[in-house]
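So the structure is just underneath, and the comments pick up after that.
Of the protein chains in this complex, all but one are displayed in their positions.
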Amino acid sequence: MLIRLFSLIFLILSFAAPSFAQSDPKPLINHLAKADFAEAEALLGQIAATGDTRVVPALQAFSDGDLYFRKSDNLVFIGKAAGAGFDLIDPVTGASAGQAAKNAVTKIKINNNLRRVIRSAMGGLTLMSPDRGVRLSAADAVLRSPSAENLDLVEAALAKETDREVKARMEEARAVSVLSSDRSVDEKRGAIQTIKALGGRNALGILGSVSGSIDASLKPDLDAAISAIQSEQQLWDMGQNVWYGLSLGSVLLLAAIGLAITFGVMGIINMAHGEMVMLGAYSTFVVQQLIRDHAPGLFDWSLAIALPVAFLVTGAVGFVIERGIIRFLYGRPLETLLATWGVSLILQQTIRSIFGPTNQEVGNPSWMSGSFPIGGMTITWNRMWIIVFSLTIFFALLFVMKRTAYGLNMRAVTQNRRMASSMGIKTPWVDALTFALGSGIAGIAGAALSQIDNVSPNLGQSYIIDSFMVVVFGGVGNLWGTLIAALSLGVLNKFLEPVTGAVLGKILVLVLIILFIQKRPRGLFALKGRAVEA
Amino acid sequence: MNTIAETRTKSLLYLENVSVAFDGFKAINSLSFVVEPGELRAIIGPNGAGKTTMMDIITGKTRPDSGTVLFEDSIDLTKKDEADIAQLGIGRKFQKPTVFESHTVWDNLELALNRDRGVFGTLFYRLTAEDKTRIEEILETVRLTHRKDEYAANLSHGQKQWLEIGMLLAQEPKLLLVDEPVAGMTDAETVETAILLKEIAKTRSVVVVEHDMGFIRDLGVKVTCLAEGSVLAEGSIDFVSSDPKVIENYLGR
Amino acid sequence: MNFKKKLGGAMLAAVMSTTAFHGAFAADDTIKIGVLHSLSGTMAISETTLKDVMLMLVEQQNKKGGVLGKKLEAVVVDPASDWPLFAEKARQLISKDKVAAVFGCWTSSSRKSVLPVFEELNSILFYPVQYEGEESSRNIFYTGAAPNQQAIPAVDYLAKEEGVKRWVLEGTDYVYPQTTNKILKAYLMSKGVAEADIMINYTPFGFSDWQTEVSKIKAFGSAGKKTAVVSTINGDANVPFYKELGNQGIKAEDIPVVAFSVGEEELAGLDTKPLVGHLAAWNYFQSVDADVNAEFIKEWHAFTKNDKRVTNDPMEAAYIGFNAWVKAVEAAGTTDTDKVLDSIIGVSVPNLSGGTSTVMPNHHITKPVLIGEIQADGQFDIVQETAPVVGDEWSDYLPDSKNLISDWRKPMACGNFNVASGKCGGKGS
Partner (left out) sequence: MITSFIHRALEGKIVVAVATLLGIAVLVPALNLLTPPDSAFHIPTYVMALFGKYLCYALLALALDLVWGYCGILSLGHGAFFALGGYAMGMYLMRQIGPRGVYGNPILPDFMVFLNYKELPWFWHGFDWFVFAMVMVLLVPGLLAFIFGWFAFRSRVNGVYLSIITQAMTYALLLAFFRNDMGFGGNNGLTDFKDILGFSVQADGTRAVLFAISAIMLSLCLIVASAITRSKFGKVLVGVRDAESRVRFLGFRVENIKLFTFVVSAMFAGIAGALFVPQVGIINPGEFAPANSIEVVVWTAVGGRGTLIGPIIGAILVNAGKSFFTGAFPEFWLFALGGLFIAVTLFLPKGIVGTIQHGFRTRRAYKAAAEAEKGRDAPVAIAQAAE
C-alpha cells in the first residue's frame, strides 16, 4: 500500500501540470504507454475522474488486453487484429487511425489488479448509460468492487434512475459505497441494513472488509448483520450440498448407465466400458473441431450434433467388439473381464497413437457456461444440464427396455437364451444390438462428460471403478437400482467431503460399499427367490 | 388324525404353518407337514407348488418368513445353515444332478463320506481301510464300481443321478430329500431307481419329490400333494389321485 | 514336464535376443544417451512431449557434428508410468545399453525409484521437472524448479501486486504439494500472515468433482480480505478445477489462482476464456520474448510437423540439462561419469528466456522466475520476471533442512552438509 501511495504522489507530481488542467483524457491514456502497473493504476484513477464516458471503449480494450502503443511515437490505440497486423482505433474518438504491422506496436501490460480498477471505474462511468442492461451491470460492478469514489456517481445516477430493478441494484451499490466512505454513522447504519437484506457471500465479504475500520458504535449492528447472513447462508449451504451430491450422482449415473446394460443386463464384465465413454468424448472433440474449422456459427449446436455421432461411433465399436470377441464368451463372465480389459488397453493406445497423449480441448457451448443463483445457491449451467441429460437418458432407456418389442426380446434373451432362440428371436442380433446400445449410451455419456472433465486417453480409467460400484451397489440387472445407487452415492460423498476431506471421503464411501455388499450381497434392489440361483 | 402334540413326539421332521414369500409372491403358504422316522414319502404337485422351496427351507437354503421347522422334535432348523443341517443328518439331492464333474467317481464319494469336515481335518485326511470298504460298498449299491476312476463329467445322466444318491448315502443321513430323481431317466433306469430308493428307505427316512406317477406307484408309499404352497391332500396314491381337488389342480391338467 | 524347460529356454532366448537386438546398434562411433519417460499409462500425457524434445535435441546436436566427434544416439524406453519399472529400465539403460547419461522421469516417485540405481551404477540423470526439493544426489541434476524458484516468488508477487492477505493452499495429496505447502505456510507466517488466514486443502489424484472445493474457496474468500488460491493441483485434476472455477464465476479479479503445475500443455485442453487473469509461475513461458525462444519454437514446430504444438517449462529444463551435459562432456573430453560430474559444475548455457543458466555445486541451476497471467489464447502474459535464482534444495523454511547445504565439489562432496553440526549427513559419521 505504502509503495502505491508513493508512486501515486510521484505520479501526481510528475503529471501535475497536465492532470489538473485536463478534461481531455487522451493525454492520460497516452501516458499508459510507458507506465508500470502502479503508475497505470494512478492514471486509471485520473481517467475515471474525468467523468468522460468516451473513454469506456478504451478501458474495456485495456481490460481485454487490446490496448497497444505505437513504438514510433508512443501513442496509444485500441488494436483489432486484422491479417498480419492491427487495425488501430483512436482510444477516445473511436475513429480509425490506420493500420500497423505486428511488430510496430506493443501491447500494454495489464494484470488482475488493473482489471479490478478498470471494472470499478467503468462501473462509475456507465451508471448513466441510456442502455438499461449497461446500467445494471455498472451497478453490479460498483457492488462488487466497493470504492468511496463511486459514491457521488451512484447517487447522481440514482436520482435519475426510473427502472425499478436497476434502482434497487443501485441502492445496494450505494450502500456498499457508503460503507467505505466517510459518511455519517446513521447513513452507514442504513447501509448495513441494505446489505444485510442483500445477503449472500458477496455481502458477507463487503461487511467483513469494513469490520476492522468501522466506527465502534456501528460494530454491534455490523456483527448482527454478519451473523444473520451467515446463519442464512448455512441453510443454503445444506441445499447446495444436496445439489452437489445430485450433480455428482448424475455424473456417476451417466458413467454407469451403459454399464448397467452391458454388465447389469447382459452379465458381461465390461472393463472396456470406460473406453467407450472416452470414445464418446473424443467423438465430441472431433465434431467440435470440424465445426470450428468449417462452420463456426454452429458451435452452440456442437453438442447436439456430437451426441448422435458419439452414440453411433461407440455403438459401432461396441457392435464389432461383441461380434468379434464377446459372443464367444457367453456363460464365462469372468473371462469377459479379461478380454474386455485387453480391448480397453488397445483402445487407449489407439487413441493415444492417433490424437497424442495430451488433453484435447472440448469447449462449452454458451448455454453450458456460467451459472445462475437460486437464493444463496449457485447453480452452474453445465451441472444442471448434465442432471437433466442423465435423467433423460435414464428414462429413455427405461422406456426402450420396458415398453418396446426390442426391449422385450432383449430381456428374453438375457434371461433364457435357449428358450428365446427357440421362440424365433434372433439371439445373436439381440446380443450384438444390446451390447452396441450399452456402448452407445456410454458414448453419449462421454459426450456429456467431455463438458466437465479432461478429454484424454485416460478418461475412461477414472470412471470404470466408480461405474462398477454404482451398478453393483444398485443391484445388477436393475435399472432403478442404478439410478438410486448413483444419486445416493453422490449425495453421501458430498456430505462426507466437507467433514472428512475429499480423499478420506472417497475411501469411506468405498468401505461403506464393501460393508453394504456384505449385508446385501446382491445390491440394493436384488431379485429374490429361486431364479437367482439358477 | 393325530393331534399335534402326539405327532411331535415321534416325528423326524416337523413343519407347522410355514410361509415364505418372494417379492410378494407366496411360494409357501402356511404349510404343515410331518415325516416319521423310517418313512418313505412321496410329494407331488404342479409346477410352482412350492416343492423345491419346501426343500430349500428344510435344508436351510431359504429362511421361512414364519412357522416352525423341527428336526427330531427339538432342533429348530430355521436357525441353522446348510452345513449344520447336513451335519445333523439331512441329505439332499438336487433336481439337476449335481456332482463334482472334475473329480473321479471315487473322489466324489470320498468327499461325501461322513468324516471330519473341518479345514485341518480335510487337509491331513488319509484314506483308512474302513473308509475304503465303505466307499466300495456304496459303489456297489449305486452300480458304479466299474467306473470308479472316471471323471464324473464323463458319466451318463442316469449315472450322475446315482452317483449323487451314492454321495448322499456316504453322508449317512437320517433323512434324505430327493428332488425328481428319475427326471430324464430311461424306463429301465427308473425301475432300478425305485428299487434303490426302497432299499435305502429301510434304514432311514426318505422324501421323494416326483412328477412321474408311474414311479410313485412303484414306490407304493404315502403321498402328499402340494399346490400353491400348501398341502392339498395326503394319503395313499389311490386316495390322493381320487381327490377332486387334486384332479382339478394337478392331475386333470 | 519337459515343456517347462523348453519354455524356460525359449524365454531366456527371448531375453538374450533383446540384448543382441540392442547390441547391434552399439557401434563404437556413437555416444548413447537414455531417454526414460513414460510413453503409456497415466503419465504419458506429460512425459511423451519430453521424449520428443530429447529426440529433437539429439537430432540438432548431431547436425552440429555430435559430441566429441561422435554421433549421439538416443535409446528410448517406456517405463509405462510404473515406478518399479523405472528402476528396471534405468538399470537396463546403464548396464545393458551403456548409456553415458539418462534424461528422464517426471514424478518424484519415479525419481526416487531410480535414484539408488544411479548411485549404485554411478551414472547421471537429468531430471527436468519442478519438484519439492529436499534431495541432492551426486548423480542427479535437477534442472526443474525447486520451491524457491517457483512458489515463493509467486506468493511474493500476489502479496505485493495484488494485496493478497488471505491464502488458500489447494493441492493434490502427494509429496510435492505437501512439502511446497509446508514451506509456503512457514514463509507466509514469517511474513506476518495469521494462521487463520491460511487454508490448506488436499484432494486425490485425478479428482474431477470440484464443486464442494470451489464453494469452500468462495466461502473462505468472502471474509472481506483479498484472497488468492495457490494451486499445486496435479495435471489431470486441473481441467475440471478450472472449468468449475469459470462456471461458478470466480474471476481472476476476485480470487486469483496461481498454479505451479499448469503450463501451456495443460491449458491446451481447456477453453481459457473464463480463466483470463489466473496466474502461473514458471521459469519459462512459450510467450517469452527472446530470439533463442523464437528459434526453439520454430524448430519444435518443424520437428513435430505441427505448428500448434506448444512449448513449456519442463521442455526448457530438458533443453538446459541437455546442453549443460554436452558442454560438460566437451570440456571433460570424455563421457566418463566422474569426469563429467567434475566438469559440469559451473557450466553456463543459454536458457530460453534470453539469459543463461548455470549448474551450481548443489546440482541445481540458476533460472529467472516468471509470473504469467493466462490469456484467452492459452498462452501466458508475463507480468513479472525476476533476476536468476539459485535452486535451493534444502528449504530455509523447514526446521530440519534449514541447516543443510549441498556442495558436490571436492573436498566437501556432500549432498546434505549440516552447517550447525559441521557434519555431512547420511554417511553415518
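Per-chain residue numbering starts at 1, and chain names A, B and C are given in the order in which the chains are listed.
Basically, a contact is a pair of C-beta atoms (placed from the backbone, for glycine too) under 8 Å apart; a residue touches a chain by one contact, two chains touch by 3 or more.
On a predicted model such as this, the values are computed, not experimentally measured, just so you know.
Colleague: Please identify which of the visible chains the hidden chain touches across the whole complex.
Modeller: For the complete complex, the undisplayed chain touches A, B, C.
Colleague: Using the document's definition of touch, tell me which of C:Glu88, C:Asp156 or C:Asp336 contacts the absent chain.
Modeller: Result: among the candidates, C:Glu88 touches the missing chain.
Colleague: Out of B:Glu72, B:Glu150, B:Asp212 or B:Glu228, point to the residue that touches the absent chain in the complete complex.
Modeller: Of all options in B:Glu72, B:Glu150, B:Asp212 or B:Glu228, contact with the hidden chain holds for B:Glu150.
Colleague: Have a look at A:Lys80, A:Arg292 or A:Arg522 and name the one touching the chain we're not showing.
Modeller: Touching the chain that is not displayed is residue A:Arg522.
Colleague: Provide the residue numbers of chain B that touch the chain removed from this figure.
Modeller: Touch with the absent chain occurs at residues 59, 61, 81-83, 86-87, 91-92, 94, 98-103, 107, 110-112, 114, 117-119, 122-126, 143, 146-147, 149-151, 154, 156-159, 167, 171, 186, 188-189, 192.
Colleague: Contact with the hidden chain only, please: which chain C residues?
Modeller: Answer for chain C: residues 1, 3-5, 7-8, 11, 14-15, 18, 21-22, 39-40, 76-80, 82-85, 87-89, 91-92, 95-96, 107-109, 112-113, 115-117, 120, 134-136, 173-175, 178-179, 182, 204-205, 398-401, 404, 415-416, 418, 421, 423, 425-428 touch the chain left out.
Colleague: For chain A, which residues reach the chain that was dropped from this view?
Modeller: Those residues of chain A that touch the unshown chain are 267, 269, 271, 325, 328-329, 332-339, 341-346, 348-349, 353, 461, 465, 468-469, 472, 476, 503-504, 506-507, 510-511, 513-515, 517-519, 521-523, 533.
As a working rule, only the chains that are shown with their structure count from here on.
Colleague: By C-alpha centroid distance to the whole-protein centroid, which chain wins?
Modeller: Chain nearest the overall C-alpha centroid, as shown: A.
Colleague: Can you work out the whole-Å distance between the CA centroids of chain A and chain C?
Modeller: A distance of 30 Å separates the two centres.
Colleague: Starting from the mean Cα coordinates of chain B and chain C, work out the distance between those two points in Å.
Modeller: 72
Colleague: So which stretches of chain A touch two or more other chains?
Modeller: In chain A, no residue touches at least two other chains, as defined above.
Colleague: Considering chain B alone, which of its residues make contact with at least two other chains?
Modeller: Touching at least two other chains: none.
Colleague: Flag every residue of chain C that touches chain A in the complex, lowest number first.
Modeller: Touching chain A from chain C are residues 39-40, 42, 44-45, 48-49, 160-163, 173, 201-204, 206-209, 211-213, 215-216, 218-219, 221-225, 236, 239-240, 243-244, 246-249, 252-254, 256, 265-266, 268-271, 274, 276-277, 279, 373, 375-376, 381, 383.
Colleague: With touch defined as at the start, can you tell me which chain A residues reach chain C in the complex?
Modeller: Those residues of chain A that touch chain C are 1, 3, 37, 65, 109-113, 115-116, 119, 144-145, 201-202, 204-211, 237, 240-241, 244, 247-248, 251, 349, 352, 356-361, 363-364, 369-371, 378, 380-383, 451-458, 461-462, 493-494, 497-498, 501-503, 506.
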